[in-house]
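Showing subunit A:
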Amino acid sequence: MTELINEIITRLANAAPIIRLLVVIAIIIVSSVIVLAVALLYEGLATYAERKVAGDIQARIGPNRVGPYGLLQFVADGVKLLLKEDIIPFYADKWLFIIAPYIVFTASFAAFVPLSYSEHIYIANLNVGVLYILAISSVVSMAILMGAWGSNNKWSLFGGMRAVAQIVSYEIPTVLSLLAAIIIPASLNMRDIIAYQSGGLGIFRWLIFNNPFTFFAFFIYFIASIAEVNRTPFDIPEAESEIVAGYHTEYTGMRFAFFFMAEYGDMFVVSALATTLFLGGWQIPFIGNIVMPVWLKDILEVAVFFGKVFLLIYIMMWIRWTLPRLRVDQLMELCWKYLTPFAFFNLIGASVWVLLLHGKGVYDIITGLFVH
Partner candidate 1 sequence: MTEYFKKMFNAIKSILTGMGITIKYGVNPKTEVTQQYPEVKREPPDRFRGKLFVDINICTGCTACARICPVDAITLKTVRDENKKLRPVVFDIDNARCIYCGLCVEACPVEHCLYFEKKYEFSAYTKDELISHFGLGELKPQEGRVEEKKLEPKKEEVK
Partner candidate 2 sequence: MEPKGIYDILSKTFSSKIKQFLENTFPPTIIVESSAIVDVCKFLKNEEGLNFTSLMCLSGVDLKDQGKMAVVYHLFSITHRHKIALKVEIDRNEPHVPTVEGVWATANWYEREAYDLFGIIFDGHSDLRRILMPDDWEGYPMRKDYVYPKKYHTWDV
């Protein structure tokens, strides 16, 4: 994207500065609208998928009335939420109450930016991509607390406090397990990380198969990321049977929808991060170096990337509709007594591995044996 903008700017080199500025602004607006539209479409389909998966698992059918196979259900839901009355509680802290959903929504969408969807399709090529995602997704916890406090509702406050405690705690195993993978390509840039995982039949050089420590790191990251996005069995901030609806108890209509969409956005981001770091991103498995047109390759890569992400999202949904919820202290216990120590030892193990074998993965070693 940045290259595209640069190219346009160089072509417009002779134009007046004000026109150049306007063009750049126009490009930025158009591209964000495109990203937003795609992301909203994804979110709509994700809510549909969630309900369909729930239906399948519970021996039901799920939505099937609006549109073919109920595919347009999310449109109907969206229209319904738009038309709902926007209620701001009388005793709410209005400013915090109003601003919180936007921050949640923005933070969740900003995390889409450094992702790399294929070799040529990406929005921004950030050299601190992973760090950026981790930082921006932490903003969510702040906004949740803002909304919870602003609602002036006791259940919301419970939910907000729980959410912050949970997200802050689970950041640690998340980051530790990500580090175990990052130290191998030694880069925070998403594209570099994915490029490192090429080769090996497009599957064996994935960082998850690099060494036993990254293999475990993937699972630790996956569990911790479920907690990061507040989903069952870690959905205590919005545990509907305990604290009504948690931090969004008082929200209605579109404001509620923002929270709701942000949750699905977060799901996408954590899954995409797992895909990028552990599952080879858009690397197409089993294809190797077959020559094909660039456009076809890009399409295939996007499809593969989304396929991997959706598989992880499906597993998240599957877990959600199977397991009961943990209690708040047990959640912390899981984090501090199990995940964090494991992630920590994992990180040490991975570091030692990298140090001793100079970053060579299991696949490299095995193929290396045959070469000699």
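Assume a residue touches a chain if its C-beta (ideal position, glycine included) is under 8 Å from a C-beta of that chain, and two chains touch if they have at least 3 such contacts; residues count from 1.
How were these picked? Simply put, all candidates are chains of the complex that A comes from, given by their letters.
Values in this document were obtained by computation on a predicted structure and should not be read as measured data.
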| item | value |
| --- | --- |
| Interface partner of subunit A in the complex, by touch - 1 or 2 | 1 |
| In the complex with candidate 1, residue positions of subunit A that touch it | 53, 55-61, 318-319, 321-323, 338 |
